[in-house]
Every structure is written in C-alpha cells, then in structure tokens.
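One chain of protein is taken out of this complex; the other chains stay put.
A, B and C are the chain letters, set down in written order, and residue numbers restart from 1 in every chain.
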Amino acid sequence: MSKKKVVLAYSGGLDTSVAVQWLTEQGYDVVAVCLDVGEGKDLDFIQAKALQVGAVNSYVIDAKEEFAQEYALLSLQARTYYENKYPLVSALSRPLISKKLVEVAHKENATAVAHGCTGKGNDQVRFEVAIKALDPSLEVIAPVREWSWSREEEIAYAKEKNIPIPIDLESPYSVDQNLWGRANECGILEDPWAAPPEDAFGLTVSIENAPDTSDVIEIDFVKGVPVSIDGQQYPLSELILKLNDIGGKHGVGRIDHVENRLVGIKSREVYECPGAIILLKSHKELEDLTLVKELAHFKPIISQKLSELIYNGLWFSPLRDALEAFIKETQQYVNGTVRVKLFKGHAIVEGRKSANSLYDMNLATYTSDDSFDQSAAVGFIKLWGLPTEVHSMVNKKQTVKN
Amino acid sequence: MSKKKVVLAYSGGLDTSVAVQWLTEQGYDVVAVCLDVGEGKDLDFIQAKALQVGAVNSYVIDAKEEFAQEYALLSLQARTYYENKYPLVSALSRPLISKKLVEVAHKENATAVAHGCTGKGNDQVRFEVAIKALDPSLEVIAPVREWSWSREEEIAYAKEKNIPIPIDLESPYSVDQNLWGRANECGILEDPWAAPPEDAFGLTVSIENAPDTSDVIEIDFVKGVPVSIDGQQYPLSELILKLNDIGGKHGVGRIDHVENRLVGIKSREVYECPGAIILLKSHKELEDLTLVKELAHFKPIISQKLSELIYNGLWFSPLRDALEAFIKETQQYVNGTVRVKLFKGHAIVEGRKSANSLYDMNLATYTSDDSFDQSAAVGFIKLWGLPTEVHSMVNKKQTVKN
Amino acid sequence: MSKKKVVLAYSGGLDTSVAVQWLTEQGYDVVAVCLDVGEGKDLDFIQAKALQVGAVNSYVIDAKEEFAQEYALLSLQARTYYENKYPLVSALSRPLISKKLVEVAHKENATAVAHGCTGKGNDQVRFEVAIKALDPSLEVIAPVREWSWSREEEIAYAKEKNIPIPIDLESPYSVDQNLWGRANECGILEDPWAAPPEDAFGLTVSIENAPDTSDVIEIDFVKGVPVSIDGQQYPLSELILKLNDIGGKHGVGRIDHVENRLVGIKSREVYECPGAIILLKSHKELEDLTLVKELAHFKPIISQKLSELIYNGLWFSPLRDALEAFIKETQQYVNGTVRVKLFKGHAIVEGRKSANSLYDMNLATYTSDDSFDQSAAVGFIKLWGLPTEVHSMVNKKQTVKN
Partner (left out) sequence: MSKKKVVLAYSGGLDTSVAVQWLTEQGYDVVAVCLDVGEGKDLDFIQAKALQVGAVNSYVIDAKEEFAQEYALLSLQARTYYENKYPLVSALSRPLISKKLVEVAHKENATAVAHGCTGKGNDQVRFEVAIKALDPSLEVIAPVREWSWSREEEIAYAKEKNIPIPIDLESPYSVDQNLWGRANECGILEDPWAAPPEDAFGLTVSIENAPDTSDVIEIDFVKGVPVSIDGQQYPLSELILKLNDIGGKHGVGRIDHVENRLVGIKSREVYECPGAIILLKSHKELEDLTLVKELAHFKPIISQKLSELIYNGLWFSPLRDALEAFIKETQQYVNGTVRVKLFKGHAIVEGRKSANSLYDMNLATYTSDDSFDQSAAVGFIKLWGLPTEVHSMVNKKQTVKN
C-alpha cells in the first residue's frame, strides 16, 4: 500500500522547511510547490532545497503573467482597496497559489494540501476556503498552526533534523511579496504609535532620499488594461514590475495601515505598492473622464464588496464571478492615455485624454463657445428641489400647528 | 406702497455689483449680504462697496466658526469626498449662506433672495433648493442666469452705470474659497490633458518649492472633533486656518478633478484643501484604531450618500438629519492623538494612539505575549467556508452530470 | 422640397389621434407606430384609424416576445420592484417603444419622434432620454405637453377636425398595460385614503369573488428563465399571459402604491400584475434554494439600483449593461421547479426543488443523519464575536475611568 501524499506550499523559509520534515513524520510523502508571483525568488535554490529537506518531489512555477492577468488586473479595474487603503497584495495571490496546489495534487494523486500559515492571520482562511472550493475532497493541513511550537522549539527541532536555519532569521519582520506589492508586519510595527523604521521597507526609497527631479511617464490603457509606458508595449506582469522600479525609485506607494482582520483582531501592516498605486491612480483618472455619471457613482459599491470578498478569502465564490462580470462590462470605455508625474513619493496624474472622453469642452466651457442650454436649469432645479420644498411646506406648517 | 425688497448674496465682484444695479432697475430695493466663511475677505471694503453700487442696506457676517462647527465638522467626521476625491469645499458653504440670506430676508421683510450664479454650475441648485427648503414663500432670482450677457455686454453695462470694474478681471479663473479649501476652474483648466499651471493655485506652494525639512505635528481629537495642535487648543475655525497655513507651506492638499456636475456635464476643477486633507487623513487613522470592524465597514456607505446629498444641494433634506444622526453616534469613540508629518506635499500619519483603541497588542502580536486562541481558527474557517464548499460540491457535481 | 417627417407613438386614443392632426398642422408628415406589448389591442383597427385621422403611414408591430425576452425577463431575474412594491410595468415598455420609434424613424427618414405624454409623469422622461440615447440627432416632440389644452378645448378641437371621440372617454382613469401588468391612476385613486373601487381593476377579480378552490401549478425554470407550466413549455410571452389569466382568476397581484415620481411629486397608482407576481415569488424561492449566501445577500443592492435606473428612464445607460451582466452571471444556478398554490389573492410557494439546491438535508437536519460538525461552532463564535468583545472590554473600562 502506497503512502499518503501531501502537496505543500513551499517558500524555502524555516517554517515550510520544518513542515516538510514534520509532515513526513506524520506519514506523508511531501510534494513541494513554489510559485513565483513576482517576488523575485531564486527558484532553482528553492527547488533544490525542498528536496534537500526531504520532499519527494519539488515543483517551481512561474505564475507571474497569470497572476497579473487574472488577479491583479481585476483588482486594478475594480480599484479594490480594503478599508479604502490597502490594495490587497497577499489576498490576491492566495487563490492563485491554492489553484496551483490543487492542480499539482490532482497530477500527483495527493489526498492532502498543506500551507505554512499560523492560526491568527487571514491567509489560513484564504488558502483553506480556496482549496475547499476547488476540491472539497482534499484534506487541508496547517502544520505551523497545529504544532504550536515557540520559535525556540521550532529551531531546536530544525537543528535536530539537520534542517538549515536561514541567515535572516533574526529579522523582526514577517514579509510577503508579489507583483502587486510587498506586505510587512511584526516587530516594532506592532506599536501603532511608532513610525515604521526605514528597514521595514524593501521596494521604495524614503521621500527624503527620493530624487530632486521628477519623471513624467505616459501610460496607455486599452479597455481598462494598461498596455504601454511611453509608447513601449509590455506584457502586463512586466509593465507592473517596471512601474515598481520607477515608482520605488521615487518613493511612491508606501502605506501604513491599522486594519481589521477577518479573524476578529486589528493588526498594523506596512505595505509598498509603487506600481499598483501608479496604475490605480491612473485608472481612476481615465474612468473619471470616460464613465457616465450614474455608472461612476455605483461602481464603488461593487468595488467595496469585491474588496471585502477577496480580503475575506472568497475569491472562488460565485459572487466574485458576478462582480467581475459587472466590472468587465464597464471597461470597454476605459481607453486612452494618462500622464503621470512621479516625484517625492507622489504619482500625480497631470493630464488624461481619451477617444471615449465624455468631457465635452463645448458643454463645459465658460467661453463664448458654450453650447450648454442654461435656461434648462430653471426647470431642472424646480423639479429637483420639489420634494424638499413640499416637505418643508408640510412640516413647517406642522411645526407651527403643534 | 413700498417697493419690493430682495436680499442679494454679495461678493464685491463684478457680477454681484452689476446685479445690485440690475435688480434695482427691475424695481427692487437691494439688501446686500456678504459672509466671511474663511476666505479672508476685506469685509469693510465689501460692505461699503455694496452701498456705493446702489444697495439700500449692506450686511457683513462673520460666519467662520458656525461654518466650521455646523458644516465642515460633519464633512470631516463623515469624511465626505465627492467621487472619492473632492472634499466638498463650495458645496458646504452654500447652505450656510442660504440660511443667512433667509434670516436677513425675514429681518428686512424682503420677498425675494438673489444669488450671482450662472445657469450651468452646481451652486445655483444648492442656493435655490436650500432657500426653498428654508422658506418656500421666498422668490429666488438669479440675475446672471437671467440677463445672459456676454462678458463684453456686462462690462459695457457696468461702465454705463458707473460700477467699478475690478482690476483682476482679466484672470482666466473662477475661484471660490472658504475655510475648508479653495476651488478653481476655467481658463486653461478646461483642458483635462493640460497640467494646472502654478498661477492656478493660491493656498499652497508646489512640491518643488516645498521646504526640505518636514514639520511633525500632533493633533488631538475629542469625540471626533480636532481640538488642539501640539497641545495648544484652538476654536475649530482657527485650528483649520492654522492647518491651512502649515499645510499650504508644505504643498499639502492639491487636487485635480474631472468631476460629474449635478447639471449633467463633466467639468475639470482644481482644489486646494491643506487643512481639510490633514484632518481627513488624521481622522481616518483614529477611526481605524477605534471603530469596531462592522461599523468601520458600513460607515463609508453613509459617507458616500452624504457626499452626494451635499454635492447635490440637498443639505436641508431630512435625509441629511438621519445621516448626521448616524455619524454623530459613532464619534463618541474617536478620541486620541494622531502624529502627522508634513513634507513635500504629503500629510503622513506616522502614529496614532487612543484610550479607546481596539488594537490589542496581546491579541495582535506574534511574540510570546500572544493571547489569541489560534485553535479557534479551525472551527471558524470550517463554518466561514461552508457555503462556498457546499456550492462547490453541488455545482461541480452538476457540471459533471450535464 | 419634401416636408419634415415625424414618427408618432400612436395608441388609437384621443390624445394621439388629435396629435396626428396637430403635428400635421405644424408642418409634419406623421407616421403612426403602434406596438403590441401584450395589452391585447385591436391592431388592425388602430392601424386603420391612424390613417383615417391623417397619418401618411401607419405601422403596427407585435413586440410581445421581444418585450418578454429583453425587458420583462431582466426585471424578473433581478426581481426589480420600485420602492419594494411596484414591478415596473410601464417603465419596462417605454425603452422598447422608443427603440421601435427610432428604427421606424431611420427607415422613414424622419427627423423627429413624438409621444403623447403629459408634462407631469415619468413616461415623458423615459421616452425622451431613451430616444436621445438611441439617436441624439432626432428631435423629440411632446404635443400634449406643448398644446396644454384643457380636456374641453381638446374635444372641441377634435370635433372641429372630425377626429372620432372614443366612447370610453368618460372613464375617470388613465390606464397603461402590457404583458407585465396594468397600471391605473386618476379619478378617485387620487385620494390615498379611499380604497380603490372595483371598476379600477381590469385583469383580476376581487378576493371576495375569487374561487373557493385553489389551483396548484408547477413552474420550471432553466437558468432563471421560466420555461414551462405543469410540464407544458411556452414561449415566454405566452407563459406570462397564461399566468396573467390563471392568476387574475384567483385575484393575484393587486398593488396599491403611493409612489415617488422622478419629477418630484408623490402619486397614487393601482397596479395589477398577476403573472409577474407569480413569477417573481417563484423565482425568489428558487434563488433562496440555489444561490450561495453572500451572493443572495448582495444581489438586492443590484436590484434596487436597477429598479431605480429603469424607473428613472435610464434603460439605455451603460450602467444597465453592467447591472445586467451581474444578474445574468448569477442565473446559471437558477434551475428547478417551484410549486405554487393560487388561492384568494395569494400565490403561495409551497415547495421548491433543484439539482443546484444548496440546501443539504444532511447538514440541516436535527435527526441522526446530521453531518454538521457542531464543535466547529465554538471556534467560529469566538472569532465572530471577538471585535464586539474587545470593543466592550475597552469601552466599558473607559466608561468606568471617565
């Protein structure tokens, strides 16, 4: 009889390296899977290390373009910010990683999937709900949550089992990164009164160290997709990475957030999203120019729900499909060019233009070219204000009588 | 028989000066009313000028603190941004000006009220709906909309009637200002691809000209009201003006917005709101610390509706009372201190603390002080993900069968 | 030089018959267009009458199935009720009629379109906005609003011009009808304290006169579309008409509504929608069984917005396309059968079943077949209640200290 097989989301760090060993002791053959979603990993090193610490098989998958096209793009087009602030960095990669884990599990005939999350974060929820949605028959194991060792106990176990201890283990921070940004928590960041120190950041320079001259770039969008920078076309994942570089150089996209986790606590997180912020700001400006008013005013309701849904680990819910159908329908009008100035931590949209622009200079102007019928305003105001006027007449009279 | 009397919102500029004369020719005694809502007017000059151009009486009213307490404060506590961008500068002052006009009309036994708006902006709607809500029996006159003269015709009329022509008449811009900020439109700003030139701004320096050293200030809030800066208490109107100064010095609060007017067109506006932006950002950080999750997640729905309502001229609707009741109920928890760094156009909240803080370090920490029950997560995730799991089981099976 | 041509929405009644003559006198050739959207008109009679009263051409168009498929169906699937009450009868047909008018205008090379609405209802808005959306170059004429005659003046004009006066002219009511229901206003209905008299109704019997035995029917839905009654398939328009018959016989679907018109006034309307109400109730029950919770809880937000949009005449807004994309995405799960009992004015869903049912008897049951993991609830409740608990700990302590 063959041994049970588990597919483990493997990062190369201490927790998941120990997990390979620990799962093996629980009687599993461990298949390691490492995804590159744009964090710039040394995939060869990680693939080899998984085998070294005991995995029976080790996959590395470049998922950058899939992540950009299927996850980051929806987030951009809907402009999902959790709590009006955080552009959903880690929350976006979890469903894709889960999908790849399930695919490998099917390929390897594994009966279980494992992840390295603890029991107090959001990511455990995202992994487990996503995996159950994709294949409810798979068992999900969370070794770190289950063994509940202290840091010292974990290191002792690793030493005993000859698992290499990473040299950056002393970092006080816990970092996750992908194309759409970098998240950091723990250490001094757990004090919300303390300013985040410079060593908490990895993608951006400080405003103090940003250059004294700006860069001005033009980004072209076709149907809500950013396709080129200064006329040069890029695949979406490369375009985002390029904006991470140039935005990071100017200190764009630092976010400091005390947020409400799904699991019921507040936590303080620091994010860096240079490319995401440049694109999110540019996309809004282009929509401000091209979307009709009632659509522009309702879309934020969709975005807020989508943000919560993604944050809360429900990417594979049919509600996401419906919200996505709404968003995609709106993007046909979002064509044009945005000019962005990057300077001292800012991404300032200085100009926007579009063949679909609903800004009509002849209607908007106060010059002699004016084609707006000002007399129409009289009738408009009369009916617009009529409910308020009737309310006032009735209830003022009431007040007098009472 | 006495002549009809009209109360005119008087600014001292050309349009309303001509309106005094024009209304007089229509058979009205004109009572001029000028409010100071924080724009730094020379009230004595304006009061005298109204009489000089033909008004029978001339009022000047310092409404700064009333504007701060009754209008700007609600906007701050709800954090109302129209279209997620514009903090409602002019839209906030219109109902207060309307209220004062109606009060003077009652005192002067006037039968009509007049304003200087054209027929294509939002302000005509705000004035007229507010006045009708406060006293439906008052006639409302909009001379500028009615006479529909070209600029040249208006100047010719003014010269003929010996109305002084202001020296800044050649400015291409149309500006409105109060405590909460400054709005600018027209001229080159009507081209949304053109960057706003420096002469379009009046309250802020450019980022290029901002100082190379930051200022760091601490703002204390009591029940959602900012009460002091660096420990020094101020009346709210003075506190906002002080933040306008210091924020303006650092280039904080420039906004460039292509927005949807109520009257059906898009227009491009440039705003400067240094004090407002500093306070709005600080207030959010304090709420992020002190409001419970489900409240924090629903309040933006209230804010969006309130923003639209105010923008659309419905301040005196009973819906505003109800939205305000919601907001005020929430502010009892918003006590504490926010530390803000002003630098190169940024107002960065670096720290926040509160006796009502719901951030619990013992729950949030990843250190050994952890008091969060990680095992609870297992049950939580099981039930949280159950609907998605059942959906998947049922509909995957369906797919297979079909 | 040829005369100008106008396409008139022609009903065969007095107003539009007079309009043919009046428009002719304004110098137009009048092309009459009459649509059948399910109100059971004598189309031959109307086609002939249009020519008799002076039209140069007369079209009659059977649009019942198009109305059912493209307009009523979306309303059913979204379950749009204006103000949670009125299933949008007339509001649904106006965009379709506008579309046909524009199509005929293009075919006939007409430069104008005319409708018979007065100046105080919603329908004028719906026609004019729809026509402008479909072809902004067309002139829109509203003869009844323009001539502003009293009833007596209109009749005098008709007699003078030999226009036949309909025999039901003395009816106090103003009725509009289509597949989706019948709307009635005016006369005694203008008193909201008065009960609607029996002669106000045309599609339904009173509950007092409804049969003492019920009918029980089964309706099958495929992807949110009702396709058969008791196993017999029907085209959608016929299915609705059949339900109007059987529902009307049992007194189902009377609605008495004091509603807020778009033009700023409240009006009292009486509706009869037997088929619509049977389908709307059945569809909800099937969705309650088949939609996952978070989708079921968000869809009403979409429906409310869609209801307002349609009521307010914005059918051809791109917002409708986006809302429709959301709704259509959700309907793939809405398959199954609903059993409805029709009795004494009620349409009671007694049973519902579906291959996509998410109701899982083994999870829901309290019998020994229970497969729900009750121990998971402990962890769930702990984290679900954690924010409230922390709020209480912090703020109770605060209260004690203050």
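Quick note on the criterion: contacts are C-beta pairs under 8 Å (C-beta built on N, C-alpha and C of every residue); 3 or more make two chains touch, one makes a residue touch a chain.
Quantities reported herein were computed from a predicted structural model and do not represent experimental measurements.
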Among C:K107, C:K159 or C:H297, residue touching the chain not depicted:
C:H297
So one chain is hidden, and I want to know which residue out of A:L23, A:L306, A:A325 or A:L363 touches that hidden chain in the complete assembly.
A:L363
Hey, which of B:V292, B:I310 or B:A347 is the one touching the hidden chain?
B:V292
Among B:A183, B:I310 or B:L323, which residue is in contact with the omitted chain in the full complex?
B:L323
For the chain left off this view, which of C:K3, C:K107 or C:K120 is in contact with it?
C:K120
From the list C:D42, C:E83 or C:E139, pick the residue that touches the absent chain.
C:E83
For subunit B, which positions touch the chain that isn't shown here?
260, 263-265, 291-292, 294-295, 298-299, 301-302, 305, 309, 314, 317-319, 321-330, 333, 382-387, 390
Mind listing the subunit C residues that contact the chain we can't see here?
83-84, 118-120, 124-125, 128-129, 132-136, 145, 148, 150, 174, 185-186, 190-196, 207, 256-260, 262-268, 284-285, 288-289, 293, 296-297, 300-301, 304, 308, 312-314, 316-318, 339, 341, 343-346, 348-353, 357-361, 363-368, 370, 372, 374-378, 380-381, 384-385, 388-389, 391-393, 396
Could you pull out which residues of subunit A are in touch with the chain that's been left out?
292-294, 333, 355-358, 360, 363, 373, 375-380, 382-384, 386-388, 390-391, 394-395, 398, 401
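The rule is short, and it goes like this: only the chains that are shown with their structure count from here on.
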The chain whose C-alpha centroid lies farthest from that of subunit A is chain C
Could you classify the subunit A-subunit B contact as same or different, where same means more than half of all interface residue numbers appear on both copies?
same
So what's the Cα centroid distance for subunit A and subunit C, whole Å?
41
Would you mind pulling out the distance in Å between where the CA atoms of subunit A average out and where those of subunit B do?
31
Set of subunit C residues in contact with two or more other chains
292, 294, 333, 382-384, 386-387, 390
